[in-house]
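Just one protein chain is left out here, and the rest sit where they should.
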Amino acid sequence: MLLKLLIAGSGGQGVLTMGNVLGNAAMLDDYFVTFLPSYGAAMRGGTANCTLCISDEEVASPVASTPDMLVAMNQPSLMAFISRLEAGGQLLYNADLVDDVPERHDVDLFGVPVNRVGRELGSERAANMVMLGALVKMTKIIKIETVFKSIEMMMGSKKKLAESSMKALQAGYDGFPFS
Amino acid sequence: MLLKLLIAGSGGQGVLTMGNVLGNAAMLDDYFVTFLPSYGAAMRGGTANCTLCISDEEVASPVASTPDMLVAMNQPSLMAFISRLEAGGQLLYNADLVDDVPERHDVDLFGVPVNRVGRELGSERAANMVMLGALVKMTKIIKIETVFKSIEMMMGSKKKLAESSMKALQAGYDGFPFS
Amino acid sequence: MKIKNPWPKYYKKDVVTHYCPGCGHGIVHRIVAEVLEELDLGKRTICVNPAGCAVLAYLYFDFDVIESAHGRGTAIATGVKRSRPDLFVFTYQGDGDLSAIGTAETIHSANRGENITVIFINNAVYGMTGGQLAPTTLINMKTTTTPLGRDPKYDGYPLHITDVVAQFPGVVYAERVACDGPAGIRKTKKAITNAFQTQVDGLGYSIVEVLSPCPTNWKMTPVDSFKWVTETMMKEFPTGVLTDKRSKKK
Amino acid sequence: MKIKNPWPKYYKKDVVTHYCPGCGHGIVHRIVAEVLEELDLGKRTICVNPAGCAVLAYLYFDFDVIESAHGRGTAIATGVKRSRPDLFVFTYQGDGDLSAIGTAETIHSANRGENITVIFINNAVYGMTGGQLAPTTLINMKTTTTPLGRDPKYDGYPLHITDVVAQFPGVVYAERVACDGPAGIRKTKKAITNAFQTQVDGLGYSIVEVLSPCPTNWKMTPVDSFKWVTETMMKEFPTGVLTDKRSKKK
Amino acid sequence: MTMNKVFISGNHAFAESAIRAGYHCYFGYPITPQNELGEYMADHMRKEGRVFIQSESETAAINMVIGAAATGVRAMTSSSSPGVSLKQEGISFLAGFELPAVIVNVMRGGPGLGNIAPAQGDYFQATRGGGHGDYRTPVFAPASVQEIADLTYHAFDVADRYRTPVMMLSDGMMGQMKEPVIFPEKIESLPAKEWALGGRGDGPSRYLCSLILDAMEMERHNWKLVRKYNEIEKNETRFEEYMIDDAEIVVIAYGTTARIAKGAIKRVRKDGVRAGMIRPITLWPFPKKVLNELASRIKRFVVFEMSTGQMLEDVQIALEGKADIIFHGRPGGVVPTPVEFARIIYREYQKTAKS
Amino acid sequence: MTMNKVFISGNHAFAESAIRAGYHCYFGYPITPQNELGEYMADHMRKEGRVFIQSESETAAINMVIGAAATGVRAMTSSSSPGVSLKQEGISFLAGFELPAVIVNVMRGGPGLGNIAPAQGDYFQATRGGGHGDYRTPVFAPASVQEIADLTYHAFDVADRYRTPVMMLSDGMMGQMKEPVIFPEKIESLPAKEWALGGRGDGPSRYLCSLILDAMEMERHNWKLVRKYNEIEKNETRFEEYMIDDAEIVVIAYGTTARIAKGAIKRVRKDGVRAGMIRPITLWPFPKKVLNELASRIKRFVVFEMSTGQMLEDVQIALEGKADIIFHGRPGGVVPTPVEFARIIYREYQKTAKS
Amino acid sequence: MTKTAVKHIVKINTEMCKGCGLCVAYCTKKMLLESEHLNKAGYHYAEPGDMDLCSGCMICTLVCPEVVIEVYDDDE
Partner (left out) sequence: MTKTAVKHIVKINTEMCKGCGLCVAYCTKKMLLESEHLNKAGYHYAEPGDMDLCSGCMICTLVCPEVVIEVYDDDE
């Protein structure tokens, strides 16, 4: 089993946190996992993205030229990466910031209203965790409990943040698929 | 034919000038010739020396680990190099600054009172040219005229210096062997 | 319908810069282009780009540009100017580039009184590499390599390199200005004009230090960054003319 | 029969130095050894040697010495002192070493206020390599690379690096002295004592610039060289305390 | 075990592992893609009463390392390609002084400013003593974040044992990517180094210098270093054999390219292609012997590098013309894919079959 | 002819020949054993309205060269081993920019400060692009002062033709020794370089940069450079054959060691020892082909270097194990003698005879 | 607030605007506003409010780092 996941969005949307939390969870579930962020000052304030490879054997390359799953947190990143999505793959997009989804019939498309849900939970900044919850639900590889533990590990010091994140994660998990 | 010549003295004695003048003359007489000075700040105010290799074919190494001829302008340089003199070689030393010549029966020794002769000619600074004259006489390889031309070329700009040098050269040439 | 701000002739049109929102580089870029146009220098200009956030400035400037290894701008400018004194040569450098790794080149090009101009963008951090300590970082200011704030005992004090070179006989014009609002931006333009004119008149080395906002690494809004320049940065780095030997040299 | 000048404990005996007759290095070497003895520092001292005529100083100094790449002395000293703050650390550097290739290291070690001492031998030339232009070479002074004399238009002006660092808050003690005769030599010893004590007291960076004769490259007798320091060199490089922040720092 | 596993980036692993190796001083200057290394040091070193200095340049950093190493403490610096070029004089001095130190190079695309993407273009510089004079430095090339942790820890031992600078050769991908890592134990105290300078005390004064004016003496020093390097070749050469036993075609690759090649070999093996790999873990000393021995039965070797061909020369030297060498390089920051490598291996395997 | 012969040192010959090649700018920093080079420039350049600057460091010098070269004028710098290490970043930039320049390295003993005696320990650095990233620089190795003059003159042409930095690799003995030299004609004017920066004028603006953030583009640039290097290998490889026709044992040596080897060969030939020599004049590109061809009939090669063995690797690559290679090195500033080399050749020749 | 005599037209290239808000903050007539919409780049771009308020003082163009503001004299 090898799952290649690309999470993309704009700088402030916390896409790297999503990747880190999920990657850390994959580790806790004893998977082989690699996390590769986009880096460098090359595109300031532009899009940020990261690649996760989760597998039950050593991961050869942490790069995903053709990911099996794409998470797009806004319109520009959707545009930038959808063409690279593997046929038969899945796309999760932020329904609140994406208004046109290009035609691709060979992949499954799921819109997730992460900003709205986040707002309803009282913190739009946790929108990324809503998306992560939906993602976990969809992938069915990593246990939601492990993801909670992962959040605990990574944000433990910041109690409030951890709590709201978990709430958001749960909401995304329960709500998926949103219709 | 390959003549390896080592000229040694203290910083101010103009040993490099001797080598340059003779080397330049050798060139004018169409010999292959190399000149290699001691260099570097390693021994300030210490001894200066240079090696001349004059040959009728390409000179392989400009270094003379065992010279055929040694010119010693003072006691320390005599001490420093006499042991390296090739058996059957010749030693020219400055009789005015060298008072003990170590025993070596396998080489010819010639003392030249260069400071005295220089002084007599009115310029002790030209002592090195006195020695050069003696050297030219002894080696019989390079024509004295060519050495004059060489001095002309190298000191031409400084008329006085050139003239006194030539006078000294002639004196050393005529005087050799001094007894 | 007449446009009141026609496009600067030596600035590329319809190019989106890679700079963060509210970054001072964009403002100073525009000013440089405007002044080169006003002094009619654009056609014979060679600019030396830094390694720094402005490393891509050649994508925006519409005059000849050569890139430099980090910190070596003024050495390259020296090579350009010495081989082609007829050209107008200026470097565009950040504080890390000019006052850290480039210290020796800065000091000695200034001391030689090279007839070049230096545009020095002081944003008190290493912008491009993500906000590390710069020689110009303020005391107690947090950076990614001074997580507890700059501690003079370990990290030294804010370095006033422009004040240093201003004292050299070969440095004819040196001014520090602040990109902190309309007034400061106007002063900046005036200073750059004076500096460029100094070179045109063949008088020698000129340098303009611009206190410039880096909202991203300062973790402030652009508007707050402007305020921070005025209220905090200028306390350590007072603006003003640091030397003006133009009359003497003429 | 009592000797009035017993041999300096931290100076090797019966070693002939490689220095030219009348070279200032020999005099300053002796003074350094004397002061280390008087302050009882020799046992915990590490000296950083330069690339320069003093490159072989470790053959004469009788305390621990590490050589440096040309100009990097204060960086090495920083590494030594930071890893062993209990040691007494000083660099011994020439003008080329310290103010040309070593400019950045000099400026930044000083600005960091490293608790080290710098003995700066200014003889206005590159001695070891045979008398080339140094940043400190006087205007119109002939060197092997300024055969017509130093021309500020091409070669820049004499660089007053000690005056520059003296202004840094981290530089606690800076003095310029002249090795130009008995009085100057006594002052030199006093200055070096103050500088060393500054480090011992943990106050920060100290530097002593010594105007020092290089008879060989100046092409003068040692005695004339002393005179030349007094009459010519001191006009460009006035002696005196350039900064003394010891009371403030205590 | 899971419990002391951490999900960490290569750059942080370099740093954390060095701290656990008990090193005392970090000196460095920022450069992408290794900034996180220095930032991690800034976070941890002073807290632990150790030394972190962001130097004014890479040149200053390597010289600060010299100063620290001279006192006997473990010291380290890190940079990326252009910055490492600036350290070459200093590394040559470290070699001349015979001082231990660890230098990390997180390579990026070059020459010049190049870019900040992963590359392997500094192989020559690292393995041939990029500085002046006759010297070598051991070079470790980790292929996973776990190996970054293990080899960095080991590098300090090698540096101390042989009194030599050691180079960790990595790249932007290795530096940036996160993987699960189990770190070695933290060393609390290290044996004193009798050669270190610490003031003469009551003993004789000592000096450390690389200047040896007498040519004969200098030559002795040079041959002494060579003897040391021969020792290192004998004892420290490391490589990984991967599916070699039945291999008919052998890949040679290190670091990032090696882990990608592994993926490629897994793929082609599915189609019955008997491919294996020798992965040099030390680039110098280079695993010459094993390759040369393999060449007696294997006639086709494929060299993968993210460069235009540098390790290639070591392979040529090792194989002595006994086998064909196919080179496939992707310089400039391009990270090749397992599929791409698989295609090459497959193609070359066909040829072997034919011939 | 005698008349325009001059008795001149290698360091001065570098300088005079560069001046005759019409170069406009010298930037350098003093270092023994090449100080006379810069001093000669100081004497002559400004008089001729050209540029001489003693820079604050070698690093500054190479960057000044970059600036000058960018405007299209011929520029040069010179140094010796430690100083050349400091130029490596700049040389990498020159290669990335594709700017022509000539860099003289008058080698001395190393590593570290080493000494000021002649040595050949910087071969790796010179021939493998000592800086970071994938690049090469043509390297010329003169073996006489006359050849210093000829090759320096030629080096500027090669630099311009291929838009590449060119290295002149010499040593302290070559730099210091005087020999008779006939200099090439002085070039008064050179063709303009269309790529040079000179202000946009009425045309479009241009820029020179080595930064190529896009990996694919950077890779294209890297391969473009490789194609150029292949061209250089094809056209510019130079070597001297010495008494090869009937040779049964072949010496490979360059520069100082080559001229000494010649003397040795003359000696052994007197005793009927059929020895010959291939003297690489370009170290990169290295005369691989001729050596490889010779290996089909000659089974014993002797490599002489004033190092612990660097060119040796190029010989190993060239010979592909077809012949035995005997290495004899004298690092650290020792200048070997013809007698010494002759002894080696003789000894090895005996072995050939036996086998 | 009284309207100015000469009329001015302010054009902002909203697609290239980075929403830094400097023009909005410094507009002497406080007539430039931050849009609640995002442009393609994902920024809340600036847009002119009541154009009639504009005095043509050019402050906005002075502070704009992206050079995306044009001010015109509306001469008819």
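In this document, chain identifiers A, B, C, D, E, F and G correspond to the written order of the chains, with residue numbering beginning at 1 in each.
By definition in this document, contacts are C-beta pairs under 8 Å (C-beta built on N, C-alpha and C of every residue); 3 or more make two chains touch, one makes a residue touch a chain.
Predicted model only: the values in this text are computed from it and were never measured.
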| item | value |
| --- | --- |
| Residue, one of D:Pro21, D:Pro85 or D:Gly240, that touches the chain absent here | D:Pro21 |
| Missing-partner contacts on subunit D, residue numbers | 1-5, 7-8, 11, 14, 16-17, 19-27, 30, 181-182, 185-186, 215, 221-223, 226 |
| Where the missing chain touches subunit B, by residue | 10, 45-46, 74-76, 97 |
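One rule holds for everything that comes next: only the chains that are shown with their structure count from here on.
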| item | value |
| --- | --- |
| Centroid spacing, where centroids are CA-atom means, of subunit E and subunit G in whole angstrom | 55 |
| Distance between the centres, which are taken as Cα means, of subunit C and subunit A, whole angstrom | 41 |
| Numbers and ranges of subunit A residues touching at least 2 other chains | 40-42, 45-46 |
| Shared-contact residues (touching 2 or more other chains) in subunit E | 32, 53, 56-57, 59, 82, 89, 93, 97, 112-113, 116, 209-211, 213, 335 |
